[in-house]
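The structure under discussion appears below in the form of structure tokens.
Only one protein chain is missing; all other protein chains are in place.
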Amino acid sequence: MFILLQTTTISLSAIGLPVLIIGALGLIFGLILAVASKVFAVEIDPRVEEIIEVLPGANCGACGQAGCAGYAEQIVNGGEAIDKCAPGGSDVVAQIAQIMGMEASSSDRKVAVIHCSSGGHENTNWKYQYEGVETCKAAANVAGGPNSCSWGCMGLNDCMRACIFDAISIDSNGMRLIDLEKCTGCGACVKACPRALIDLVPINRNVYIKCSSKDKGVEARQVCGSLHPCIGCGICAKKCPVDAISIQNNLASIDYEKCINCGLCASACPTKSILDLLVGTRKQAEINPEGCIGCTICAKVCPVQAISGELKKIHEVDKAKCIGCELCVPKCPKKVIEMV
Amino acid sequence: MKFTKELTKGFVKDNPIFVLVLGLCPTLAVTTSVINGLGMGLAATFVLMCSNTIVSMIKNITPPKIRIPIYIVVIASFVTIVDMVMAAYLPALHKSLGLFIPLIVVNCIILGRAEAFASKNNVLMSIADGIGMGLGFTLSLVVIATVREILGAGTWLGMRVTPLSYDPMLIAILAPGAFITLGFLMALINMIKEKK
Amino acid sequence: MRLKTFPGGIHPPDEKHYSASAPISNFPTPKRVIIHLSQHIGAPSTPVVEKGERVQKGQLIAKASGFVSLNQHASISGMVNKIGNFLHPTGAMSTAIEIISDDQNDMIALDDDPKYLDLPVDVLKERIENAGICGMGGAGFPTHVKLSPPEDKPIDTVILNGVECEPYLTSDYRLMLRNSDEILSGLKIIMKVVGAKKGMIGIEENKPDAIALMQKRCAKEKDIEVVALKMQYPQGAEKQLIYAATNRKVPAGGLPMAIGVVVQNVGTAFAIYEAVRYQKPLIDRVISITGPMVKTPMNLLAPIGSLYSDLVEHCGGITGTLGKAISGGPMMGFALPSLEAGMTKGSSGLVLLGEEAARSMAEHTCLRCARCVDICPMNLMPSMIANSVKYDDLDMAVQAGLNDCIKCGSCAYVCPAQIRIVQWIDTGKIRYAEAQRKK
Amino acid sequence: MGYLGEIFVMAMTAIFIQNFVLARFLGLCPYLGVSKKLDSAIGMGMAVIFVMTLASAITFLINKYLLIPYNIMYLQTIAFILTIASLVQFVEMVIQKNAPALYKSLGVFLPLITTNCAVLGVAILNTTAFRSDSVTPYNFLDSILNGFFSGVGFTVVLVAMAGLRMRMDKADLPKSMKGMPIALIIAGIMALAFYGFMGFQI
Amino acid sequence: MKYYLKLGFILLIFCAIASGVLAYINTLTAPIIAERKAREAIETRSALIPGAEFHEVQASDGSIFYEARDPETQEIMGYTFNASDLGYSSTVQTMVGVDPDFKVIAIRIVDQAETPGLGANCTSPSFTDQYKGLAIEDLYVNKDGGVIVPIAGATITSRCIANSIRKKAIEVRDEINQGGGE
Partner (left out) sequence: MNSKDKLIVSPAPHMHDKTTIPNIMWHVVLALVPALLFATYYWGFRALLLTLTGAVTAVVCEAIIQKLRKVPITVHDGSAFLTGLLLAFNIHVGAPIWLPIVGAAFAIIVGKQVFGGLGNNPVNPALLGRAFLMASWPTRMTSGWVAVKGFAMSGINNLPRIANNLQELSPKAYDLVTSATPLGVAKTLRDSSFVADINAQAGGIDLSGRIFNSLTEMETLKNLFWGNIGGCIGEVSAFALLLGAAYLLYKNIIGWRIPLFYIGTVFVLSFLFGGLPGSGSSILLPFFHIFSGGLLLGAFFMATDYTTTPLTKKGRIVFGIGCGLLTIVIRLVGGYPEGVSYSILFMNVMTPLIDRLTMPKAFGRVKK
């Protein structure tokens, strides 16, 4: 390849000529590109431009798209994931997220909850022996589904397969369990479940109805294998201090806008069909008498009237009544209520 | 420290071959022997380090419209330097790497790092990044070449490491073996990752 | 003569020997019947009786709730006991009217009209509509709708479907032997209603006596031809039958009327005859109770709504352990979770299988053996549809023929990997419909 | 053997015997990156054919009329890559503006190809290649044809790869094999299948 | 316009600097490379016919071969030339030394890219040493009736080497004989 210059001295032509030629090439191409970028300019979404700027421009194709520009285009217009650029690494992802305005804050993130406690496995009463494609969607279509409860989980794991984050597993009771750490709230499982048993709930709500049966109470008791069906008795609704529970079609449902995590409903449910994640871990309020000014605000917010005291006098919490909902804590102007 | 972080990330976390899967052509073409792999790796490291340095130095005077051509010119210059120096002092290696030396120019890692890292960071960090990525690249090449050379020639760095009765499995140093070896190595890495 | 048939198809053992030789006998009035409001394709009928009301046999108890819907009549006399959810022969729960018999068996008055063929077409159609007839070959399409093709689709041929290609079933066969004249008359009525010049009766070669008898009856009829067909499943499927008999292809996604053909089951023809001549509503039909688990397999003329359990009881009950109860034939029928289902107008048979025969093997990965592709009567790529549905590639599934499948089950029958192709296709169709709705 | 014969040999060599991807190890990144879908594979293939042909032509001229006469062959790399990169970028802009439909199906792949070994590779290889008599160096037309056929060879294996990978999307692969590992193994298998063309005496 | 010129100018500067640097480095390395190549060629030739002094001869078809002469007596010790042909997957180039009677003194494979482990083994002495002392007419692999034992599994490569040397040697001999006749 190298036809060699036989000169050993640094002559002008040995250096000047190449400088001239390649320099000229550079000038020509620089000009062409500059002019062309003007003449052939095409309108594109400014976000696409911005992302192109951010991307490495290596055009390596690792993202599976047609080069960096193609990927940028796909992010903006095609809903492509933003973490596909290999050379860019994590910095680039963060930058794209910013451009796309996709930063989700973690406090109000939602996670999936399964509203059935049968788990479709050990606990369900079976209508027949199912032999067929092992997916919920297919089974639901064969004689109304293999489990006696036509609302409950069939346990063929469509949800589990749909979850690309491995957030769903089966616990020792054969119930499908959602790992709240891993769940991203993508909702894939919600779409996958043919019985519509899965629902997205804000992560800071910890009380769930574990049943979806709209059958009448007697029937529900008959068909439910887990023995924890919601029979629509309405006791929970009555117990709820904030009226977050309503009964429709023989089924209780919680309004998470209102729910305060107190867990009263769960302890009241005769069939134990309400799951309370905080059970046993709730603390109770205690008012530090030092700081209490007797403003009565806490007594007013307490849903169960566990706080008593006269105006301008030190208030006290009735431990027998306090349910640990923590509503009073942030309301106290003096910040003297503590959970212990 | 940030410097060491940038330096070491290419070894495992952002390994250009096993994790980022970039620059496969030289990876597969030259790993028929460890010495070739090492040579290619170091050559690329040199280019990467130098081009990162320059790109990071000139980052403020490059107009965006001709950014890529400029980077390419910078990279191509260093590649040509490597090419010429190698031809002069390491003729045997130069010959066996052949076409793949000029092709370092288009190795996606190099342009990618120039764009993604060097054009946004200071010179020191860019050098760290270049060396780190380059050594990560070299490391991967050596690993692949080790497997291929031992299986396919029964030697490592030219030294016989298998019993004389071993009849080398030629395919390992041929094209199909290159793909398959890399495939299995990557699967192995996936497996280890899964275990964690 | 080379027998006519269609391309593709399979040859399952026909298993008709259980009940083929049993002439049709009457099933005595049962204790109760369950009359489903959805016995047909289209909107469920609207009940016109209330709980506790007494009804006569033949009395209208639910009326059509639209054009594509059906009248339902009481098939016994007695008391309306409940309007609620009951097991449907498709295996699912569905709304039905339960009538408890009062053993009076009094029927609404019928009158004979021997000159029925001279009636105007409108009247004929009205009588068919009033009688609540839907197709009795399985799909259950309301017959009055099928017999009202739009003006721009002239019908020239009516084909009676006496193929009965499903293994085990013999109800159409026995009906052809018992009521050949009436069926022929029914065919003439249909031809008159749709204005067709030509009539055909398609029968498979495994029913030689039915072919012979029908040929004898048609000997004098110039426009009516009995077509003997080669034995091959699914010859009874509309498009395949039309092709076998007339060499015409129904366009994909189209209806037979697009090529000037109407197909009716022989049982439907019989019901049409009765409806037109006597104005008798469709309240009974012939059903085969058959299979290795039935003590004495029979072909019974039973009131619509009779419970399968009662019918089986009448046949001497079950011998051995019951593994599977299939409503309909074994290729397309539905396995039931229990026998407490009331038969519908489309119930042509009940097949009872033992445990051994009922078990199926686990699915394996598709071998790509192409057996399914080779035999698909619709010329589709069943394995590809199934696999595409499994891996959520609906576009590919559609390209491979998802929407053209008639769910005949031939593919799943031959698949050595035991892939439940039809169930995958079913799932795919549901998902496809969901996806379309979203668009 | 006339020139047609020569072309035939060149085509067979570039497509089957010395396939760019499987035998020469060039253009592997797009081969593995853009073979996930059949449609993109076809688009990419067409774009590669176009660029390789174009690059072969222009670099031949640069080589012949600039580098060789002035004895600056050592600047080959820099001259070629600069030319190719600028040219492709230019063509891309032109297509994007004037033929949006073409751009959608083909043009979007252009930037991906600029910095692709296959293109620079063919340009460099052309400068040292000989005809089948192994004495006559490639002339202008030879170079263009070689670029074209090399692109075709790339496209053939890219499209076949896409077909196979789409099949693998619908298979129960072991978890650790999913993605790149299986693609590489398929590539290896393809290379092995192409060994049938080795040693052709045409 | 000025803006465009500026862009072009910047690129020009970069190109100019780059090529300047490269040109400079080239002036440093080129001689080394050239010298190395020349030395290698000489070394190879000397290894084939040790102790000789080489004179370039241009054949009538333009190709080049070398006369090896005794530095003292100027007696012709033999000739060296390059032979090449298409092997299995590459062009195999051999440098050959023959004595004045055109018996092979030694050969050396100077360029090949055959399959590693197969054809590439042709550089090993166990293969090349077989050629020593053979008359050029006898340069056939044993499968073609000669005495050269081909490399295991690489008959094609071996055959191509033998054939290319034979053909080229005959050409060279004819050339010399003609030249001598004139």
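When the chains are written out, they are named A, B, C, D and E in that same order, and each has its own residue count from 1.
Methods note: contacts are C-beta pairs under 8 Å (C-beta built on N, C-alpha and C of every residue); 3 or more make two chains touch, one makes a residue touch a chain.
Quantities reported herein were computed from a predicted structural model and do not represent experimental measurements.
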Shown chains touched by the chain that is not drawn here: A, B, C, D, E
Candidate in contact with the missing chain, chosen from C:Ser21, C:Thr46, C:Asn105 or C:Gln418: C:Gln418
Sole residue of A:Pro18, A:Pro146, A:Gly232 or A:Gly263 that reaches the chain not shown, by the stated touch rule: A:Pro146
In chain E, positions touching the absent partner: 88, 118, 143-145, 152-153, 156, 163
Absent chain, residues of chain B that touch it: 167, 169-172, 174, 176-177, 180, 187
Residue ranges of chain D at the interface with the undisplayed chain: 38, 159-160, 163-164, 166-168, 171-174, 177, 181-182, 185-186, 188-190, 192-202
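We take it that only the chains that are shown with their structure count from here on.
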Touching both chain C and chain E (chains): A, D
Centre distance in Å when chain A and chain E are each reduced to the mean of their C-alpha atoms: 70
Residues of chain A engaged with two or more neighbouring chains: 2, 5, 17-18, 21-22, 25-26, 29-30, 33-34, 37, 58-60, 62
For chain B, residues contacting two or more additional chains: 21-22, 65-66, 68-69, 73, 76-77, 80, 84, 87, 108, 111, 174
Complex contact set, residues of chain D against chain C: 169-172
Partner chain A, residues of chain C touching it in the complex: 90-93, 334-337, 359-360, 363, 420, 423-424, 426-427, 430-431
Contact footprint of chain D on chain B as seen in their complex: 21-25, 28-29, 68-69, 72-73, 76-77, 79-80, 83-84, 99, 102-103, 105-108, 111, 171, 174-180, 182-184, 186-188, 190-191, 194
